[in-house]
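Okay, structure first, notes after.
Yeah, one chain of the complex is gone here, protein chain that is, but the others are all in their spots.
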Amino acid sequence: MNGISFVPESASTTASRVDNLFLFELAIAAIFVIGIFGTIIYFTIRYARRSENEIPPVQPKHTTLEVTWTLGPFCLMLIMFFWGARLYVDAKKPLDHGLEINIVGKQWMWKIQHPDGIREINELHVPVGEPVKLILTSEDVIHDFAMPAFRLKQDVLPGCYVTQWFTATRPGKYDILCSQYCGTDHSKMVGQIIALQPSDYAAWRAGIVPTDAPAAAGQKLFVTYGCSGCHGQRAPSLAGLYNSQQLMQDGSVITADESYLRKSIVDPSAQIVAGYPPMMPAYKGTLSEEQLFQLISYIKSLETVRNTAAPGALPDPLPAPSTQPAPGGQPKEIHNFPPAERPYPVNPSSFRN
Amino acid sequence: MARVEYLNPPYQDLDQQSHSAELGMWVFLATEVLFFGVLFTCYAMLRMRWPAAFRHGSEDLNLWMGGINTAVLLTSSTFMALAVRAARAGDSRWIITHLAITAALGMVFLGLKATEYSIEYREHLIPGLNFANLSPEDQGKPASQQNARPEQERLFMIFYFVMTGFHAVHMLVGIGVIVVLIILTGRGAYGSGYHSPVEIAGLYWHFVDIVWVFLYPALYLLRQS
Amino acid sequence: MAQVPYIAAPSVPTINTFLNHDFRISSWLLTKDHKRIAILFMLSITLFFIIGGAAAALMRINLAAPNGWLVRSETYNKLFTAHGVIMVWFFLIPSIPTVLGNFLLPLMIGARDLAFPRLNLASWYLFITGGIITLAALVLGGVDTGWTFYTPYSSSFSNTYVILTVFGIFISGFSSILTGLNFIVTVHQLRCPGLTWFRLPLFVWGLYATSIILVLATPVLAMTLALVGIERIWHMGIFDATHGGDPLLFQHMFWFYSHPAVYIMILPAMAVESELITCFSRKAPFGYGFIAFSSIAIAVLGFLVWAHHMFVAGISVYSGLVFSFLSMIVAVPSAIKVFNWTATLYKGSIALQTPMLYALGFIGLFTIGGLTGVMLATLGIDMHVHDTYFIIAHFHYIMVGGSVMAYLGGIHFWWPKITGRMYSDWWGRISAIIIFMGFNLTFFPQFILGYLGMPRRYHTYPPDFQFWNILSSAGASILAFGYLLPLIYLPISLRYGARAGKNPWRAAGLEWTTQSPPIEINFETIPIVTGPAYDYPRVLTETQSGQS
Partner (left out) sequence: MAKQSESARIYWVIYFTLLFLLGATIALAFVDMGHHWNTFIAIGIGCMKAGLILLVFMHLHWRDWLTWFFAAAGFIWLAILLTLAAADYSTRNHPSHSSPKGEPTLLAPSE
């Protein structure tokens, strides 16, 4: 037995806000529970049956009382609603900056890719004080990335990207617990977040020989899987595609976010870019979720402003991919979600395949 | 002229009993609406998700056969209504005639439906059995002339089969009930004093018709954007 | 202290009752008498409760240590699934409606039976068939999806007996539908002369509201589970993202049923509660109209809140907001009820007999469960405690502390009517107190565990959580002991209990004007109602002179 605790550690900017709200509701609940228990006990004693033959008086209707105890709790609940909604929107709206980390859940582990190529399994190192944006997906069933010490969790769905962000406030080791039942070893799908002071974090990174950064790995995949054979020649250039507006063949307009990119690769026939034949092969099943993350990182790193030439015009030269993200793990160019196109609050699971 | 032999225990009189039976049927139909409602809702959500693929699916169905089938069902419903009218008038010969026509039209519907299914089988449209990206005719053609099916058309076809399949099961049940009613009417069970089973079977039959009235446009007719 | 019946039982050695007019097995298995069908249901759900409880016991023993020492993880997963499936669909949903409702509804409205006696029997057969199929699935090897059957796990990944289980639930769903349909028509058509809507006992209002949910929600579950079965057989992909389907679609459909279903479990309990509180404080309920209409309000509004189970599942933030708000609204009618019950006690003549102990326990535990429900409906809190033991504690407070308490209270209240015998009130009270204590010890620590972050459906857990788990397991053994007692003293009363007489509690209500146990057709002559329900001054004066 390891001691008795009542409240989990609190180590993110959200944690204390959730705790405060919880304490508020706990107080209200306590008042009501004590009040009701108290009243019941008092009445049962005060009005205990004294003789078998007593006949209690008939109680008149009391509309004021009824209205009071209808509206009273309702008003309290309005406070709870708005307070809670505030927190939820703040926690679930996608962040447009911060350290971007890709996470793939699969039965029964978490695979983590940092922007600079560091990979971890069931362990996530993050710097304290800096916002971290998780982009999560699953390879099989639904999982849930829960971080009790941060008071946050988000279901992780197969076939689509959901995001969740947090800012750690205290260095330490905190649980990651898979909270959505996902099969036999659901309870073993646990891991640790290791929050480090920025200096320790830099030291930790320095001590790790990174594999290819996702974007660089993606660039290789782009060649090995034959993408470069078409894109830039017969197929639309992908430079500057990320976050641009795309006109589809059926007339709709799409913002090319991560989810769109993923779907364009996995299942291109679902959404055909206007002006092109649907000739791109589907890569579903060929590419793993991790490889997809890498390809997408690569496409995101292609910065050139999109050429608006009609199909058939000379193809863009395929621009060289920009190199590694700046040290410190900041991807350079994430200017997502200009508010004009994306009403606030934006859905976390921006789209599902 | 209440026919006392049909009065069942908890009831005081036949009128009360018929009303109860009818109300019971309406309540049951409300549950049926939601039963099919799940399919409609799932269908609608996924259609919102994959408009193009579902449209392609609608185009692969046989609009005219579906249309004729709708007409057949509407006709059968009319005869069902006439059968109920005959029952109210206590005319058992016409009850039987109208019921028989209703059931026959129901069989015609199922026959056409089966034909449709077999065409879809030949077109390689049945998921889990032979769904393919291309129809057999398209297979030989050069790629540019092929009318390739989007992947998610499979989903459309699943809904098509599940929804029409459940509907067909309801039709079968309805036809069975009608056959029993014909036999019982032949034995003189229903007349002007007591005919609530005919009324109730009528309600059920019309309901099955209504389901189809929504299935038909939802599946066959949404061919434009 | 043996219960002394208030009306000295007249020495009727062999009264003719619905129980003793025919003893053949076939007279039970083919009965159309709602009272016998109620007893068939009572026996079957008791069996299911014991099976579900045994699964719970194994789980709690396993969770006493963090390392999953008792069973393997596959087994644990099958245990909580079996526990959830059985407790929800084969115990709690049928419990009050099919046992007490079946038995009492016709008696309370002065009818000879339900509107469709044959359907009623069919309902039991469907229930039993569904139950046997589900049990068969458990015996063959079990299911490990959780009672929620979330896709794509249930539809593509689990390799246990999902189809069979789902089929069993599908069948028993029709039992629910038929019961609801029967009740609705009965209430509309078979009320005796003079029994207007606002003279109905609140129990009938509650059952009516329940029936509406049964009828309108259950088909959704049936079809959704059918789709899961179809997916498994033909790999359709409706709920599978790799084929363009959507796993969240399943959750929407499932909770469209299952949230209303939680009101199927609590509304009848509230209905029982209203009867118990009035009888044992010998007063008309405070705010009859408010209690009656709040039942209907809960039934209707309950359909608008389902996605509060999906706040962090990836639904849009907007719908999160909408559903959170609606969930707050649905809590208001529950609040109305709690306050009205409490106010009914005021200036009453309160006797703490067994049913009343259960009733008071219900109010307290339901309030705790309900208030924590409101916490869950608060978005900011749910995103921390979703799918933790906080949820487990929340719903056990309502379902075990609330509904099961009310069911037991109701059984103890109407036992004399059903069997014609009094049980030992002393043992009754003892067991009520033990259950109350054991219950709180079991489930209160789970709130703390939940806030600490312990996820549900965990076969092993980080050792920090052990202290509270041990408390909870200890509580569970007390609770099991508490449940054991009625299983002993109630059957004993059948043989040794004092005869009950028509109206041992001096309660109001038509059912208490019949003989105990009632005759087969309930009433020799159909009664005529002339006054409001709960006219305690009249009932008390009448029963005083011993004429009832």
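When the chains are written out, they are named A, B and C in that same order, and each has its own residue count from 1.
Everything that follows uses one rule, which is that a residue touches a chain if its C-beta (ideal position, glycine included) is under 8 Å from a C-beta of that chain, and two chains touch if they have at least 3 such contacts.
Please read all numbers here as calculations on a predicted model, not as lab measurements.
When the missing chain is restored to the complex, the residue among C:256, C:407, C:505 or C:523 that touches it is C:256.
Across B:111, B:186 or B:217, the residue that sits in touch with the chain not pictured is B:217. From the options B:17, B:41, B:164 or B:185, the residue with contact to the unseen chain in the full assembly is B:41. Of the candidate positions B:9, B:67, B:176 or B:193, contact with the unshown chain belongs to B:67. By the touch criterion stated above, the residues of chain C touching the omitted chain are 188, 212, 216, 220, 252, 256, 303-304, 306-307, 315-319, 322-323.
Across the interface with the omitted chain, chain B contributes residues 22-23, 26-27, 29-34, 37-38, 40-41, 44-45, 48-51, 63, 67, 70-71, 74-75, 77-78, 80-82, 85, 88-89, 202-203, 206-207, 209-210, 213-214, 216-218, 220-225.
Keep in mind that, in the parts below, only the chains that are shown with their structure count from here on.
For the pairs B-C and A-B, the count of C-beta pairs in contact is higher at B-C.
In whole angstrom, the spacing between the mean C-alpha positions of chain B and chain C is 36. Distance between chain centres (mean CA atoms), chain A to chain B: 44 Å. Multi-chain contact residues, meaning those touching two or more other chains, occur in chain C at positions 244, 246. Residue positions 50, 53, 151-152 of chain B each touch two or more of the other chains.
Within the complex formed with chain B, the chain C residues making contact are 32, 106, 111-117, 177, 180-182, 184-185, 188-190, 215-220, 222-224, 227, 230, 234-238, 243-246, 249, 252-253, 521, 526. Residues 8-12, 16, 19-20, 23-24, 27-28, 30-32, 34-39, 41-42, 45-46, 49-50, 53, 127-128, 151-152, 154-155, 158-159, 162 of chain B touch chain C in their complex.
Residues 6, 68, 73-74, 77, 144-146, 150, 152-153, 156-158, 241-242, 244, 246-248, 281-284, 286-287, 290, 311-318, 320-321, 324-325, 328-329, 331-332, 335-336, 338-340, 342-352, 360, 363-364, 367-368, 371-372, 374-375, 378-384, 386-388, 448, 451-464, 466-468, 470, 536-537, 540-541, 544 of chain C are the ones that touch chain A when the two sit in their complex.
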